[in-house]
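Left out: one protein chain. Kept in place: all the others.
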Amino acid sequence: MKAHQLALAAAALGLMATTVAWAQKSTTEAIDEYREMLQDGNPAELFEMKGEDLWKKARGPKNASLEKCDLGLGAGVTRGAFVQLPRYFPDTHQVQDLESRLVTCMSTLQGIDPKEVVNGQWGKGERANVTALATWVAAQSKGMTFDLPQSSPQERIAYEMGKRAFYQRGGSHDFSCATCHGEDGKRIRLQDLPNLTKNPGDGVGFAAWPAYRVSNGQMWTMQHRLNDCYRQQRFPEPTYGSAVTIALGVYMGVNAKGAKSAVPAIKR
Amino acid sequence: MGDPMRIRAQAKDGNVLVRILMSHEMESGQRKDSSGNKIPAWWIQEVTAKLNDKPVFSCEWGPAISKNPFLQFTIKGGKAGDKVSVSWKDSKGDTRTDEATVS
Amino acid sequence: MQTRRQTLKQSAAAAALVAGAGLLPQHALAFNKAAFEAKSLHDALKDLGVSGDPVASADVTLTAPDIAENGAVVPFALSTKLPDVKALVLLVEKNPNALAAVFQVTPEVEPNFATRSKMGETSDVYAVAVTKDGKALFAKKEVKVTLGGCGG
Partner (left out) sequence: MNKSTAFILGLAAVTGTALVGCAGGSGAGTPSSAELDAMAQKMVQESFHDKGIVKVKEALVPDETLRDCDAAAVAGHPIAAATEKKLEAENFKTIQWPADGKYLGDWKSGEKIAQSGKGRTWTDKADSANGGNCYNCHQISKEEISYGTIGPSLYHYARLKGVTDPNSPAAQDIVKYTWGKIWNAKAYNACSNMPRAGYKGVLTQKQVADIVALLLDPKSPVNQ
């Protein structure tokens, strides 16, 4: 009996090294399985519904809908717009991402004060409305491939400035975007980190946001994603729609060329 | 009365597969706010469903069910064009009912 | 420590006792505050009108992930092949209140339900089929809950 137990213990010890490697792999597989189980029934659909309603409904001091909003492909065209943003808009003389462009439309068409979004809080008021709108608009491009325009000098300069912002370290911990997202195959704790200096693949990185975050049950746009990245980088807060957020969007979006949009995704 | 539910009802092999997403905080009663006070529980307690006005399904939930709840069940019988209506009632007495057509 | 055999014997005896005394609540599965506020698995089931200890059954199925990347949303599916089941119950043993959901098994629905629950920590999760005569048959699975990166 005792000898038998000892033999088992010895066998277990002998197996230790391989079990550790195996356990690690199976953890990753199990988490993939978990993620797969969440795909059907993504609560992002609730935000899509709200966004579609907000797009079509007459609102604001001008009591108008957003159906004439030009997201880059002409007034009212939503399908395909998301996979070409951020881009340069001649009317505002600015490169804009989806959220900042929606704010422009809400301001010009509906008379809603941009301050309500820029100075607002996540998940509240007009900023929450922009999130729902962005979710619905982005979902119209589901399955399409990213192809951001780089034909104007503004867009090319935005890419170069975005690249510099991506590599710029600072804060108490010397972190930049590149610290975590500059190489292939890296992880933080158990979370895979997409390499955002190139196309990280379909449905990951830039091509995955807006996404529903299961950790807090919130819908996050790219503006929100960047905001929280900078928080964890120990940076100060980037202003909503500010130049650095747009430039980073251009840098990551151009790098993601050819990636299929999985938006709206569901994320940890 | 909360935001609308997303209800998908699909006829399949003589049955109707119903999948629902509800918009609700489902506050567990375990969390604390930034000043350290417990946030009171607030959750959907009952969900019921009808097929063409006939009650067919009911369940009761505790506050452990996740925020923005997902629910799936299968009604025996039923066909495309039938109406599925779903109602919930939460711990504050708030209710909401939405309807979908079986596809 | 009791053997399974002893447990089974005792639970059968207890069930007979309760049923015999006519104590089985008529509407045990209508919204049940006591059951949802019970701390333990055992108390929650008792409040749902179950008599005796639950018994493992291959005819009850619980589908759950091995590992939940985030305890805020853990997907579960419960089903059973058993006859005369009046409810399928989802319990997370280590949650502050074990009972998460009670699905009524009506003649109009398949005994097959799916939802998502929060889990405070790694725990055994139970799918319990409660029969019309107050017996509880279960399937269980341990679900590991991992924490995310970055400390926030």
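Worth pointing out:
Going in written order, the chains are labelled A, B and C, and every chain counts its residues from 1.
Going forward, a contact is a pair of C-beta atoms (placed from the backbone, for glycine too) under 8 Å apart; a residue touches a chain by one contact, two chains touch by 3 or more.
Computed from a predicted structure; not experimentally measured.
Checked against the full complex, the candidates A:Ala138, A:Met222, A:Val244 or A:Val263 give a single residue touching the omitted chain, namely A:Val244.
Residues touching the missing chain, restricted to chain A, are 20, 23-24, 27, 86, 89, 92-97, 100-101, 103-104, 114-115, 118-119, 152-158, 160-161, 163-165, 167-176, 178-180, 182, 185-190, 193, 230-232, 234-239, 241-247, 250 (touch as defined at the top).
Everything below uses one rule, namely that only the chains that are shown with their structure count from here on.
Centroid distances built from C-alpha atoms place A farthest away from chain C. Centre to centre, using the average C-alpha position, chain B and chain C are separated by 20 Å.
Per-chain CA centroids place chain A at a distance of 38 Å from chain C. The centroid of the Cα atoms in chain A and the matching centroid in chain B are 28 Å apart. Touching two or more other chains at once are residues 72-73, 75, 116 of chain C.
Multi-chain contact residues of chain B (touching two or more other chains) are listed as 26, 66-67, 70, 72. Within the complex formed with chain C, the chain B residues making contact are 15, 26, 28, 30, 45-46, 51, 54-67, 69-77. Residues 29-32, 36, 72-75, 77, 92, 95-97, 99-104, 106-110, 112-120 of chain C touch chain B in their complex.
Residues 40-41, 43, 45-46, 49-50, 212, 214, 217 of chain A touch chain B in their complex.
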